[in-house]
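Heads up, one of the protein chains got dropped from this complex, but the rest are sitting where they should.
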Amino acid sequence: MSVQKNLLLICRKAPYGNALPREAIDIALAASAFDQNVSLLFSGDGVWQLLKQQKSDSINSKNHGKVLSALALYGIENIYVDNDSLKQRNLSKDNLLVDTKSVTINEIKALCNNCDTIFNF
Amino acid sequence: MILHTINKSPYSSAIFNDCLRLCSDGDAILFIEDGVYATQQGTDSYQLIEQHPEVNFFALAPDLEARGLTSDQAKVLTVDDNGFVELAVKYQKVQSWY
Partner (left out) sequence: MPSAKNKQPVNAQIINGKTVNFDKEGFLSDLNDWNPAVANIIAKKENVQLEDTHWEIIHLLRQFYDQFELSPAMRPLVKYIAQQLGKEKASSMYLLTLFPNSPAKLASKIAGLPKPDNCL
């Protein structure tokens, strides 16, 4: 019955400006709960989602960093971050709260070409 | 090959640039809604279109017409709603940029 697909979710938005970043993670968690093979790519302002030490109580929002730290428990281990986007923002992997693989633009193109479905947030 | 759709004006959003960066040879970009403002000659975004011959550019005719715009038909082909569907079928994946 079930068909396993390779899903790529590209997260391009900073975390607290609108609901899209959270929606994307909810899709990832749900898809994974239904046995789909989920990869996440953080690119552009999406890399801000990964920043350590988010304390969103100050704006009465759910803590996006906490949700991201649940990815491993949901079996989502393919987490990529756009190396150029990190550099542009003077960030390094040390600043990030989950273990990610940093990828070049050519590796990103390959991710896009090799998956079955792309969701862009 | 991927069909990318862009629905924001290049004057208020960076998604045209972001999208081009991820395009592989043979991908297509279809401008819809406010995305169609990218197709106008003599602008920075039109220069970008000219600089990327490896990408196929389309614009949705009803969205151009509604905004009082036309396309050159050389670098950017117009398609109607049926053409949109045909493109979506022709390319293996669709990626919506917004």
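In this document, chain identifiers A and B correspond to the written order of the chains, with residue numbering beginning at 1 in each.
What we mean here is this: a contact is a pair of C-beta atoms (placed from the backbone, for glycine too) under 8 Å apart; a residue touches a chain by one contact, two chains touch by 3 or more.
Keep in mind that what you see is a predicted model, and the values were worked out from it rather than measured.
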For the chain not depicted, the shown chains it touches: A
Residue among A:Asn63, A:Asn78 or A:Asn95 touching the omitted chain: A:Asn63
On subunit A, residues whose C-beta touches the chain left out of the figure: 19, 22-23, 26, 29-30, 33-34, 62-63, 66-67, 69-70, 73-75
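Keep this in mind: only the chains that are shown with their structure count from here on.
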Footprint of subunit B on subunit A - complex, ascending: 12, 43-44, 105, 108-109, 112-113, 115-118, 120
Contact footprint of subunit A on subunit B as seen in their complex: 2, 14, 18, 21-24, 93-98
